[in-house]
Structures are given as C-alpha cells and as structure tokens.
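Next up is a structure, given as structure tokens.
Here the complex is missing one protein chain, while the rest keep their positions.
Let's look at subunit A:
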Amino acid sequence: MLESRRFVIIGFIALVGVIYLLRLFYLQVLDESYSIESSSNSIKRVTEIPFRGQIYDRYGKLIVYNTPVYDLLVTPYKVRMDDTLRFCQVLGIQRRDFDSLMSAASAYSRVKPSLFLRQLSKEDFASIQDIMVDYSGFEFAKSSLRTYTAPTLANTLGYVSEITKGQLDKQEEPYYRQGDYIGQSGVERIYENELRGKRGTKFVMQNVAGVYKGPWKNGELDTMAVAGENLYTGLDLEVQQYADSLMLNKVGSVVAIEPKTGQIISMVSAPTYDPNSLASRYFSKNFAALARNPYKPLFNRPVMASYRPGSTFKLIQALIGLQEGVITPGSGFTHANCPVGCHNHPATSTVALGVTHSCNPYFYNVFRRLIYKNNIKNTFKASAVGLDAWHDDIAKFGIGQRLGIDLPSEYKGNLPDKKYYDRFYGEYRWKFSNIYSLSIGEGELLITPLKMANVAAIIANRGYFYTPHVIHGVGDKKSVKPEFLEKHETGVEPHNFEPVIEGMIGAVEAGTARRSRVEGISIAGKTGTSQNKRGDDHSIFIAFAPVDDPKIAIAVFVENAGAGGSAAAPIANLIIEKYLSRKVTNKALEERMMKLDLMSKVVLPTTKKPGETETKKKAEEVKKPTGDPNDPANRLPGAPHPANPAAMRKPVTAILPKQSQQKAL
C-alpha cells in the first residue's frame, strides 16, 4: 500500500519541474522586460557627440568651426604620482588646486573617472601628453568648442551652451540629456537640428561599480557619430567687420540685404562682443558680465529692437498714395493748414521733391487723402474704414508683421488698425486728426531695423521682396528652405516706384543725406529721425545701390545720434561703397565715423523696478492704452522703464512742437 506513494512522490517532483519550466519560459521567452536593452545595467550606452556643422560666408570663407579640446579626467584609485610638483607646473595649477580637485574627484567616486580639468587647448594637450606617461590614473576625453574666425556676428550666429533645466523639461521628444550642448540663440538655435548632427552610440560593459570593462560584442551594435550639416550664409565677413568698426562706440543696428535674393549681407548689433568669449571654459563668467552690461550686448537689435520709422516711413506713404491714386507723380502740397511743422526747403511740387526734402506737410496731406479716400460723409466712420484699407496696404511691406527671418525672437513691430484705436478711444470716437502722426512715421508705428532694410529692398526691387534670411544653403546640397524662395508682392506697381526712387536719389545728392554721397555710385536713400523720450533722436537711414541694378539694400539705425543725415547716412553709404567697390574713398568721413563716440549720449535706465521682468514690461508697454499718438513705446529698445514716473507724465503738448520741428530732417 505504501509502495503506491512513490507515484505521489514522483508526481510531486515532476510537478515542481513543470512549474519551474513554465516559470523559466515566462521569464526568458515571454517577458520582454528583461531583454538586454531595457533592463541591463552591465551594458552602458555611451553617446558620442558629433562635431557641429560649420558656417561659411558668402564667398566660402569659414566663419564658425570647431576646435578640438581635451578634458582631463582622473580615476582616483589608479593615480600613481611621484612628482606632484612637476605635474602641477605643467598643468599650470597650484598645489592647492590639485589637492582640492583630487579630493572632489575622490568624493565622487574612486573607481569612476571624473573631470579634472576642462577644455584644454590642443597646445596644452600636446605639452601635457608628453609627461602623462609618468603619471597613471589620468586620461583625456575629446570634446570640441565653437570657434569663430573673426570677433563678429555674435548675436546673429548666437552661442552654444549646456542645455538648461527648463529646456530639458520642455523638449517634446527626449533627445537631449543633462550636460548636452544646444544652440541658445541666433543661427545656432534656429538651425540646431541641422547643426547638431547625428549622435553615435557605443555599447560598453561595466561592472557593478561602474568601471569600464571593454566594448560589448566587440562593438557590433555601435553606430558612428555623423557630423552636423554645414550652413552657408550670404554674409560678407569683410563688410561685416567693416560695419562693426563703423558702429564702434555706438548703440544701434546695421542690416544689409541683397534685394534680388533676400540674403543678409551684413547684420550689426551694436554694441557687440567677441563670440569666442562665450565659447570657452569661462562661459559662465563671461556670460554673466554680458548679461549685466547696461548696454545689453546680448540683445539682437536688428530683429528685436523697436523704433519708430520716422521719415523713412514717408517712402511707403508715397508709394501707397501713388498706387491708390490719391496723388500723381506731379502732385504738390504746401505747408498751409497743416498741424505738423517743417523746416525750410524748396517748394515740394512733385512726389520726388517731397521725398527729397522729407516734407512733413506733404505726407500729412498724402495720408489725409488715403484715409478719407472712401467718400464716407461721417469723418469718424471714414477714418475707421480708411485706416483699415491703409493698414492692409502697408502690411504688405512687412510692417507690423513678422517677416520670418531665420533668427529667433523676431519682433513683430506695430502697425495700428481700427481695432487698435477703438481700444483706446472707443469705436467711431476717433478720426484722422487723432492719428495723423502716422503720416510721418511717428505715433504708434513700431518697426525693427530689419523691416526697414526690407523696405529698402522692396523699393530696390520695385515692388517685391524675398524673406530676408541669414542661411541660404544647408548641408552639402546647399538646400534652401522653400519659404525663402517665395516672392512676396506688395501690390504697388513698378512704375509707381520711379518718382519715389527719384526723390531718394535727390535726398542723397542734394537733400537730407547729401553730406555722405559717394562718388561713382548711384545711391537712393532716405533719412529718418526717430523721436524718443530718452535722450536725443535716433538717426535712421535706409538706402539701396546701385539704383539701376540694386545689389545691396541697407538700413542703419544709430541711437541718440540726432538726425538721419548725421550718423546713419554716412555709415550706410560707407558700407555700400565697401561692399560694391571693396574700398572706401572718403577716408576722412570713414575716420570721423569710426571715431564718433555716442555712448555718453545713450541714456541708460538708472534703476529697475524690482520683481518685474523685462519682457513683461515690453508686452505691457506695447498694449498701453494712451490717447496720445506720441506716447507708446517711447523708450530705449529692450530697456525697462525709467524709475522716474515724472518722465511718463510729461505733458504731451510740450513735446509736440519740438517734435514737429525736428523731425523732418
């Protein structure tokens, strides 16, 4: 009887065997969570960072490239050191530094390598490598630094730095990890995906303490890093540096565009800084200094600073006037019955003369006709309808719109329409007499230097533009983004440009910009004087040349330099000459402009209101409801309000006459 129990026993043993086999089958075959990639802790993925793409200028000259640098790593438990003093000497560190670096490394891990010295140059590396045979426990890791052939274009190119916590959290697909480098501004940021290349992956084995134990499967699954794509710009490095030197000791912008393509030839944001200073191991120190600088060198003025266009806006008024048929090329206006003042100049009996002499009453009348063109009896309603029609025409020039340049944080500017004034006054409670400041480019208009350079390009092209862009070719194929090949029409017919261009030629030959004309090059230009509350007027000049076959369109803004003809026009014309003939004849003017120091005239905000950010204020200010056409955005670009509220409460009437006098230059 008991013998039959053996079947129970064998059955039990077999049952255990079956249960174990099922469990093993589940663990090893069915359950994917133990597959090597997802749960292995002995296989470590090591990411290889590729070189970023290089950036070239329009003639193929290198602007940005990578320099290999070497991080020195130390594995404390391997360190054997006989002559610490010599070691410190070669590395150029103090014995004290050595001790603290070593103890920091030991505190992190005795068996894993940790950073000892960061970003040693190739020269340092060469000299150190020789003596390293005598010291064990140290190894080099290669990395790279952005390097710039010339100390220019800092804001356009942007900088690269370690990814921030916020950026890490915000990324849509988890590509970046802590410690990765990412383009933070300018071209580096916009073209981050093209520039960064493809990371390589290596699988290596490590033991439980994290110590490297050789490649996994002899590197079968490893992938190579692929360098980022090169970028080709339309920038002219020589002209750029020349423009930099002219803008030295000034606050302002230069934007030069090739009208036929929309390529940016030069883009100066003054004051600037050496981009190499943010591509070194002293990044944080240098960046903090730049961020603290009251002149805001990190602020990319050509696309972010807002100004009133001043008289340069009259060009658009004239073009719209001609296109809409409210004036003819032969229309003339006098100063009679006009609330805006003017200066003494010959009679403005044609559009061309009106432009040449920048006659305020002339464009007051043009604007008046544009607004009241619709024949509606009620002037309130007529103004509302007229303004919206005018708004749509102007918007085609890119005013109040984002142009879509390949640079971050492009400021939209402001082009008021009916809704805009309705918010201030109420619907049909305002009319032409409330908004006439727009006629001469003042009031609520806000533009950026880029937009005005684009306006110059539109006039040069006689009616159309291509979106201004820095990069016109990506990668070996030099592929162009399709949006940069799209022609934008303004709706103004080519023949309507001729009287305006004639007036611009006159301005340079005999008008407001006559002092800076260039022998042998036909330049069409227009000065502007941008009113602002902080110090002297801003000097503006937009131009293109040569008139018959425009190769360059330019806008120059110099803050607090006074009238357009005083600083902006000479600088613009010198740059045009440099670009077109590669040399400058008027050496005296060149020297005078280079030496011109306006920094003392720039009024800096003295204190900041605590707890308020700059951007918040900017947003508030643009929306600020005010009945006075002169009030909004009277400020230094990018600067916070002055703490002095009295400046804001200054009676408008006190400014108006002065403004009307000065502004027509």
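Quick note on the criterion: contacts are C-beta pairs under 8 Å (C-beta built on N, C-alpha and C of every residue); 3 or more make two chains touch, one makes a residue touch a chain; residues count from 1.
Quick note on the criterion: contacts and distances are computed from a predicted model.
Colleague: For the chain omitted from this view, which of "3-oxoacyl-ACP synthase", "Cell wall polymerase", "Nitrile hydratase" or "AtuA-like ferredoxin-fold domain-containing protein" is its UniProt protein name?
Modeller: Listed in its UniProt record, the absent chain's protein name reads "Cell wall polymerase".
Colleague: Which of these touches the unseen chain: A:60, A:174 or A:214?
Modeller: The single option touching the absent chain is A:214.
Colleague: With respect to the chain omitted from the figure, which of A:13, A:224 or A:347 is a touching residue?
Modeller: A:13
Colleague: Tell me which of A:24, A:224, A:347 or A:485 is the one touching the absent chain.
Modeller: That would be A:24, which touches the missing chain.
Colleague: Identify the residues of subunit A touching the omitted chain, counting contacts across the whole complex.
Modeller: Touching the chain left out of view, subunit A contributes residues 2-3, 5-6, 8-10, 13-14, 16-17, 19-21, 23-25, 27-29, 31, 33-36, 39-43, 205-209, 213-214, 216-217.
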